[in-house]
Each structure stands twice: as structure tokens, then as C-alpha cells.
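My questions all concern the structure below.
Excluded from the complex is one protein chain; the other protein chains are retained at their positions.
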Amino acid sequence: EGEKYILVSHAPDSDSWWNTIKNGIALAGEQMDVTVEYRNPPTGDLADMARIIEQAAASNPNGIITTLADYDVLSGPIRSAVDQGINVIIMNSGTAEQTREVGALMFVGQPEYDAGYAAGLRAKSDGVKSFVCVNHVISNTVVAERCRGFADGLGVPLGSSMIDSGQDPAEIKNRVLAYLAANPDTDAVLTLGPTSADPTILALQENGMAGDIYFGTFDLGDEIVKGIKSGIIKWGIDQQPFLQAYLPVVILTNYDRYGVLPGNNINSGPGFVTADGLELVEKFAGEYR
Amino acid sequence: MSSPILQMKDIEKHFGPVIALAGVSVDVHQGECHCLLGDNGAGKSTFIKTMSGVHKATKGEILFEGKPMNFQRPRDAISAGIATVYQDLAMIPLMSVSRNFFMGNEPIRNIGPLKFFDHKRANEITMSEMSKMGINLRGPDQAVGTLSGGERQTVAIARAVYFGAKVLILDEPTSALGVRQTSNVLATINMVRKLGVAVVFITHNVRHAMAVGDRFTVLNRGKTFGTASRGDVSPEELQDMMAGGQELATLEGSLGGTV
Amino acid sequence: MSSPILQMKDIEKHFGPVIALAGVSVDVHQGECHCLLGDNGAGKSTFIKTMSGVHKATKGEILFEGKPMNFQRPRDAISAGIATVYQDLAMIPLMSVSRNFFMGNEPIRNIGPLKFFDHKRANEITMSEMSKMGINLRGPDQAVGTLSGGERQTVAIARAVYFGAKVLILDEPTSALGVRQTSNVLATINMVRKLGVAVVFITHNVRHAMAVGDRFTVLNRGKTFGTASRGDVSPEELQDMMAGGQELATLEGSLGGTV
Amino acid sequence: MVTSNPSPAPVADERIKERSSLRKALVRPELGGMCGTVLVFTFFLLTAFDSGMFTSQGVLNWTLVSAQFAIIAVGACLLMISGEFDLSMGSMIGFAGMMIAIFGVTLGWPIWFAIIVTFILCIGIGALNGYIVIKTGLPSFIVTLALLFILRGFTIFLPQTLERKTIIGGIRDVAEGDWLASLFGGKVLTGVFQWLGDAGVISTFERGVKAGQPVVDGVPMLVVWAIGLIIFGHILLTKTRFGNWIFAAGGDAQAARYVGVPVSRVKILMFMFTAFCATVFATCQVMEFGSAGADRGVLKEFEAIISVVIGGALLTGGYGSVLGAALGALIFGVVQQGLFFAGVESSLFRVFLGIILLLAVVLNTYIRRMITGER
Partner (left out) sequence: MVTSNPSPAPVADERIKERSSLRKALVRPELGGMCGTVLVFTFFLLTAFDSGMFTSQGVLNWTLVSAQFAIIAVGACLLMISGEFDLSMGSMIGFAGMMIAIFGVTLGWPIWFAIIVTFILCIGIGALNGYIVIKTGLPSFIVTLALLFILRGFTIFLPQTLERKTIIGGIRDVAEGDWLASLFGGKVLTGVFQWLGDAGVISTFERGVKAGQPVVDGVPMLVVWAIGLIIFGHILLTKTRFGNWIFAAGGDAQAARYVGVPVSRVKILMFMFTAFCATVFATCQVMEFGSAGADRGVLKEFEAIISVVIGGALLTGGYGSVLGAALGALIFGVVQQGLFFAGVESSLFRVFLGIILLLAVVLNTYIRRMITGER
């Protein structure tokens, strides 16, 4: 019935994980018959993101769905959108407490640090003692939290375990190779998304460590799923981005139309995807998973 | 006299609000040296640039060998047989002398089906042509930017003469030259003229003009004072016209006569 | 004769493997016009550039008003009182005539404690100085890049003369000038010389040199043939030396005498 | 000889066509930018009028973005006219913000002191940039590129080592009531806006806790800084002796040296001014958002250069105008935010951005040529 919702993410253009989010809101928009728009700061600069939230508020939509990647930066614009009478749902990153503080309706998602921490605990119980975190967007403050959480979960210092891999697949591959050559006693590899996971798989295949080294990754994609299937990757952390995008649209629409609202925050993750039950994941990886 | 090889009819050229040429007509014949004279800013360079395809005339007609010509770019004029030495020389300072010499006309050596720039030949020709003009280069691979002003000018002249043409246009070719080089250039003009080439020669030096010129056209503030043949005009008259009819500063007699 | 204002002793200048000056000594006195003559590539421009602080001499000594001077950059020479017109003019094509004229020496208008560029005054002075030299500019805000060759050269000369100095160095100032402008420049040289300024004048034109020169130094291939005073040397001898002692091309008699 | 009475203005020249004074007034380097601005506004008035882009809130939004671009564009513009580039501007923004956060929050210095030290530090780095460029004779592209890496590296390394994360927050709290911080973070003319809101000129919030207050409650200091820097830069460039030196240094450094312009000094000062602009940008940002992150300012140097080039300056130096750069910043900001308002599909956002930028530049170049009669 013509409601308009805008989703603002903190991701730079072309980050493939957010593609699932786009598909999620598009589907929800279609099903609920509302207009949805996706917006993001092209370089991933959070200060630019704040401006986009202000802009979204100025275009007076019925609701805004946004991440709370940095409370300091984003709380101001979000709060003034709320003050203006726009319904806001926080997705993906942020905490329940912060959600309340900015006056948003609810939180759908899973904080990055917590996800990393959970993964770290799991790896620790699998006997991992040292790791390398392949960070393809080192200047992005949100994604780095995953590495920090993982290190804390493992109980080891992050120190020089995080490498600045760049985004080019060949560079990622060769930097992983170089790192592993220089630090042969590394127990585990953690990648932060398909961009860094895909070339890392190739790197491990090339130096013969595939299947040998403990390999976990965030987020799913075609190659990651194949990797899990073939046993190269132990697990992929799925925070179900689809839900993070789909649910807020549905919830906001129903809230606007009928005034109904779930009473609690929704945790969409962390879910560990392992070699068991891969079928649907395989089919929709990169699209809805 | 033969029919003119190049006719410029009523050429006008405007740059935005500036009227550089306000209707100039000149004929150039084979085997003659046509001197273009005039005060600074009279429009000489602009005029020859419309001849050589650098500028498109705002108004007017150009006939080359009797046929109307519409040069879109210097390339067209060059392939029609017009070689030009520009006042601003058209040299690339960062490139070597021999690369500059052959720029646009590189000699080719075939290796199988492939065509390569024949550096050896280019270097030899450059050195010999330059020494014909009275300049002993240190080497053909010196960058043009490190040449002296006169050396640079000589490269431009030697290049235009070497690649020959039906019309050779020289815009103040001797301005930076030493006496020896100047006399070489004048001798060269004299020689190519005798070979049947039409030469258009711009100069501020009446003595140089009188030495080689067959006909003289004087420009003044974008218009022409008309064309005179050698013998019809005295050096003093010419000098007077070149100054645009304005008075010359007098200098205690020591500069009497032609400057 | 007074003691020299500028003494250059045994100046050598090498560019990498190239020896441009191989030991040249010249004295310049107040109120004299010292002509520097020589073939193309003889080293004249290089020599005056060591005078004006552009190049640092590889070897040799410079005394200015009797004191050893070590110019690190042109600024030093300018503030010591040496103004130079370079052969490559030192003009910025994209800037207007009046901005170029005052570049480095902008007139200031105070508004309260603030100092502003006085454009009005700059424009007026530019127009009047240029018309004194015989060039009627269309407007002071025309870009230098659109001036004719001679107009551009006149701006450079007018600038150097206007800002006055103890020593005025002119590197081929008349090369692109029309007869009227040339006679103005020669008259100007004559005038400033009488005001006690030392003038160093480079030219390839023997007649210009003889018209205003008091002493003549001839360079040849980086060395000097020595200095002669006016009256001690005939134009023909001078011309011979300038050609570096080599033969001139002969041109059916019509160019007899001085080029 | 030094003094000479200007002779009467020369007589009219028959070689110049008459031009209307309107046309004469139009012939200036900013013309392109002006045409582009008109074009862009017309475009968005037609396509996004009812999207909220021209409500007071919407206007504030693109004004802020344009003001941000303008602050760095002024520095980049003067530097570019003087013939150099600074690719480290974006990293400098990130670095400056991080230093303020480290000094003010981690080390707990008073915030005014943190800001002053940061300014000194960053302007020093700018001077170092310039010094290296002048001394080595290397192109500024490669020197500032190295600085780009180095500064960004420190911006990641320092907070990571000190605080174990790449964001430092809590600056707003420590800046509360600081005299210097309010110069960068506050708003001015709040009274006027309240009055305008009451008078109904500016719309007021209709629902929520702020109901009744005007939507826009003041002019952010960011905008004040932008306007101040534009005016300063414009006067410096066109009305002072130093401005002439900037043009000269960029037009032909060798020729400028010949006539005694202190080219090295001019260039180094311009590097310092660019660093100053970047630091102003960073300080405003830190004060507004209350945190400094390692991702701040990424690619901002590019955006500054884009604005300057849209504004008609030559990349090779020696030609340009601060007002043009400011208009370029306005065009860039309006296009960027306008596309959001127009609701362009996000994956096509860049396509439109590219096309509109190209059209704006092509059209303004053609219009300028038409009016000035160049070629």
C-alpha cells in the first residue's frame, strides 16, 4: 500500500555478502507490496553513512532499517530520524542496549564481535592455538571486530595474526601463501567473507595445506559451500543475512498497517554451517544464504 | 609568370573577440621566394598557420594548384606538399634530436614483414643535415630541450628542407641564428627556390628579405599593404612599411638606414 | 674607467658529459653596454645564466661590486640588482600580460593591515610600458600564450627595464622584434646605459651590436676570443669572429657585407 | 625607471569586436561550474522535487555533504594550481581524527590541547610532504602516495596497539563545553532558525519527541568553515601577491624561479594549507560524530580532486579558481545526494553518478567555449 522503507548498510559497494541483504529486502518488498530501497556508503566510510541516514530521513520514509556499526557516529542521525517520527529497526550489528538507547523498535541480527567470539570458542575447543585472520577490508572498523572477537574467544592476542590482504584475489592468495610460508606453525585460518575465502581455498590447495589446516570462515558463498562440502573448510558462520533484511521489512509493514510488533529482539545467528545438511545452503548460497 | 601554386583569397581569422586577420589575399608562385613582412602582431604567423592547416580561416578561400583546398589539420597540408617551420618551432624538448627530426616521417627498415624505425639511418641523416646547416651536433641522441636556441631552430629548418615540398613556409627562421647559420639558411632558400619550390619567408630583417626575396607582401594590423616585386621597392620604403608607417626611435645616427 | 661592477673569472660549466663553458672571463662596467657575441651553441646563454644565478658555475669565481658572490638562485641575483631577459623568456602562457609583467614584484595596495595585489595599477603600468616599447596591447588581461612572438618578447624586455637594476642582461632581446620595436629596444638600451646601468647584450646582429655596444666579447665553442672596445674592431672583423672563424656561404653577392 | 607615470589608457582598438558587458562578465574560470550547477539543479528539480530533497532538511543534507567536499577542495585546488597533488589528504583526514581521539580520549588531554597539537602535527606532515617533493624533485604523486600508505598505516596501527580496536569513541563527552571544540562541532544562528521555525518558514517536527521544534535548528560549523575557507582561498588566489605566485609556480616553475618567485616556499606552504584543510575536515567530523575510525577519509583525496577538476582547474597546474572548485564541490555533493533522493537503484548509483558528472563537465566546457569563443 505504498509504504516506503529504506535500508542503510555500512558496507562498501560490491561487498558480495550484502547482496543477500538486497535480495532479502527485494523479496520482502514484493511480498508485502511496499517500496524498499537499499543504500550504502560507496567507500564504506561510516561518516558518509551517517549522511545517508540523514538523507533517508529527509526523504521521509515510513521506516528505516540500518546497522549500528559505530554507536558514536550513527546514534545521532538515527535518533533524529526517530525523533522525526520514523520507525527504525537496527539490523546486523549493534547491541540490544544500544538499540534501546537510540529509540529503535528492535534489533535483528548478530553483533560481529559476538559472532567472532563464538567462533573463537568453538575453535578453541577444537584445539586451535594460533591463527591467521585474512582481513580484506582492513580499514573497515566493523569487519575487524570479527577478528578481535575470534582472538578473544581463542584467548590469544590478535597481534600480527591479522593480515591486510587487499581485495584482489591474486594478492589475497599470494599473501596467504606468503604468510603461511613464513609462519608454518599456524593452526587455523579465519576468513571474513567470500572475497577472502575463495582465494584462500585456492592458496591452501596450492600449498597442500587444504584439509590439513583448520579453516573457518564468515558468511557463505558458492565456493565456500563447496569448500565445506569437500572438507577444506570446517565451518562457515552464517548469521542469516536474509533474515536480517527480510524480517525488518515484514515487521515494519505489519507495525505500520496493524500496529503489531514482536516483543523481543531477534537473533539471526550465529549459526555454524558444517558439512551436514548442506543441500539448501548449496542451492541458495550467495543468493539467500 | 606561371599560375600561382597557392592562392589565399580574402582570409579572415578571428579568435573570440580578437580579429587577427581582417581580409588578406596573397598569391604564391612556384620558384619564387615570397617575403611576408610586418610589425609585431600584424598577423603574419596567424596567416601562415591558416596556409598550413593549423588554423581554419574564419572566412576566405584557399586554392592549392588551382583547386579549392580545405585543410582540416596540418597533416592534410603536409601531404599536399606544404612544409612549415613554425615560429614556436614544433619541437618536443624531451625527445632526442633525431627523433624530433623524423617525427611524423620516420624512416623504416623492414625485418621480415615487420617495419621498424631505422634509428641508425635517422641518426646519420640528422647529423649530416645539421652539419650542412653549420651546426656540429654533439650527438643525435641529445634531447632537444638541452640545445641552444639557435641549434633548436636549425633542427626545425633542416627538417622542413630535408623533407622537401612544393611549398616551404619559414616563420622567422633566422631569428635566433648566428651569422654563419643565417647565411647557410639564406643560401638554402636561394637553392630550393631555384629547384622550383615556392618559399614563403617571414622576417623582420629587411636585409635578409632583400637578399633572397622575389616579391614582398607587407601586413599591418591584420590587413595587407599590398605586394611589391623586387626592384619596385627600395629597402628604405620596405622598412618604413614594416614599421606600420609609424616613426622609428632615432639613436644618435649610428643606426641610420635599415635596422 | 671605473672598477667593474661584475667580474666573471674563468667560469666553467659542465652539463653531465657536456662542457658548455671551458673557462670564460668577462668584466662588466657601470654605464657600458657589453655585447656578448658568438656562434649558435657557443655558450652565451649558459654564461649569462651563471651570472643571473640560474646555473651554478662548475668552476670559477663571480665578483659583484668587488665582493665574491655566490648566487644560489635567480632571486639572489635579482635582489643584488641583476635583471635578466632570458632567451626562453620566462613567461607563463596561461597568465595574463599584467600578471606576468609583475610576477615576483607585485604592486601592493594596503587595505587596513591587509596587503592586496593592486590590479588596477598593475594594468595601467603594463599598458603604458608596453606602448612605450611600441606595442599597443589589446588589454592587460590577455593571456600571454595568445600573444605573437614579438609581443611576448617585448613584455619580457619591458618588465626587466621597468624594474630597473644595476645590471641588465638581455639575451637576444630583439630576435623576434619588428623594426619599430627593435629600434625602441636599442634606444632603451642606449638610455639606461646613460643612466649608469651596466648592460649585457647578446645578439647575432652585428649592426645592432655596433649600434649600441661599448665593448664586445666573442665566445666560440665555450671559450672566449677576448674582448675588444668599440673603435678597435671593424664590423667585418667582428662578423668573422662571430662565425667562429669558419667560412660563410656566399650568396650571389647580394648578401655581401654584414648579415 | 622604477617609477613611471601610467600614460592615459590606450585608444580603442579596431581589432577587437564589440562584446556586451554581460558576455564579458561571463568570461571567467568559474563559468563552467556555474553552468554545471544550474544544470544539475534543474535536473533534480525535475526528477526529485517531491522526494524531500528541497525541504529544509533535505537542503541541509546536501549542503553538509557539499560543504565537506568544499573544505578539502579548497586546499586541493590551491595546491593543484601551484602545480602539485596531494594524494595523502584522505589518509590525513583519518590520521588527524585518530590523533585527536588518542590525545583527547586515550591520553586524556584537554580537548582544545589535543586539537591544537593535532593541527601542528598534521601541518608539519604537510610541510614534510612539500619538503620531500621540493628536495628530491620527485613528482608529488609518488611522494604523497607513500604518505597515503604511511598515514593510513599509523591510523590502523596506533588505536589497534593502544585500544585493541580501530574505532575510538567517546569524544563528544570529553569535548562537552570545550571552547575550541565548539568552533568545529557546534551550530550557529540557532536563534534565527528557531524564529524561522516559529514563523513557519522552516517546517517543524510533526511527531516524535521533538514535535514543534524546527527541523533544521542552525547552521553547522562545518558549513561556516567551508564558506570561510572558500572566501579565504578566493581572496588569497585572486587578490594578493601570493596568489600570483601560486599561479606562477604552477604555470611554469622554472620561469617563475627566473623572475624571483620563491617557488619552493609557495609549494611547501600550499602543502601545509592542504594539510590544514584536511585537519579542519577531520576535526569537524570527529566533533560531529564523536568517534574516530580507521576508515575515515578513505578516497577523500579523490573526491577533492574530482571537485576541483569539475570546477575547471587544470590538473597540470597554473589554471583554476577556488570559486570554481567550490561549485564543483556543490555539483558533486548535490549529484551524490540527489541520486539517493531520486531513489536510484543502489547498484546503478555509480552508473548515474558517472554519467551525470560526465554530462555536467562536457556541457559546461561547451558552454564556456561557446561564450568565450575559444576555438
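Lettered A, B, C and D in written order, each chain numbered from 1.
Keep this in mind: contacts are C-beta pairs under 8 Å (C-beta built on N, C-alpha and C of every residue); 3 or more make two chains touch, one makes a residue touch a chain.
These numbers come from a predicted model, not from an experiment.
J.: Out of A:Val102, A:Met209 or A:Val273, which is the one that touches the chain we can't see?
T.: Candidates A:Val102, A:Met209 or A:Val273; residue touching the omitted chain: A:Met209.
J.: Using the touch definition from the top, which of B:Met91, B:Val179 or B:Leu238 touches the missing chain?
T.: Considering the complete complex, B:Met91 is the one touching the chain left out.
J.: Of the residues B:Glu12, B:Glu61, B:Glu106 or B:Glu237, I need the one that contacts the missing chain.
T.: B:Glu106
J.: Which of D:Val38, D:Val59 or D:Ile150 sits in contact with the chain that's absent?
T.: From the options D:Val38, D:Val59 or D:Ile150, the contact with the absent chain belongs to D:Ile150.
J.: So that we can see where the missing chain sits, which residues of subunit A does it touch?
T.: Touching the missing chain: residues 13-16, 19, 22-23, 138, 159-164, 167-171, 173-175, 177-179, 181-183, 194-195, 198-199, 202, 207-212, 221-223, 286-287.
J.: Spell out, residue by residue, where the missing chain touches subunit B.
T.: For subunit B, the residues touching the absent chain are 52, 54, 73-75, 78-79, 84, 86, 88-95, 99, 102-106, 108, 115-117, 119, 121, 124-125, 127-129, 131-132, 136-139, 159, 161-164, 192, 195.
J.: Can you list, in ascending order, the subunit D residues touching the missing chain?
T.: 132, 136-139, 141-143, 145-150, 152-154, 156-157, 160-161, 305-306, 309-310, 314-316, 345, 347-355, 357-358, 361-362, 365-366
Just so it is clear, only the chains that are shown with their structure count from here on.
J.: Using the average of all C-alpha atoms in each chain as its centre, how far is it in Å between subunit A and subunit C?
T.: 71
J.: Would you please write down the residue numbers of subunit D that are in contact with two or more other chains?
T.: Residues 15-16.
J.: When you check subunit B against every other chain, which residues touch at least two of them?
T.: 15, 18
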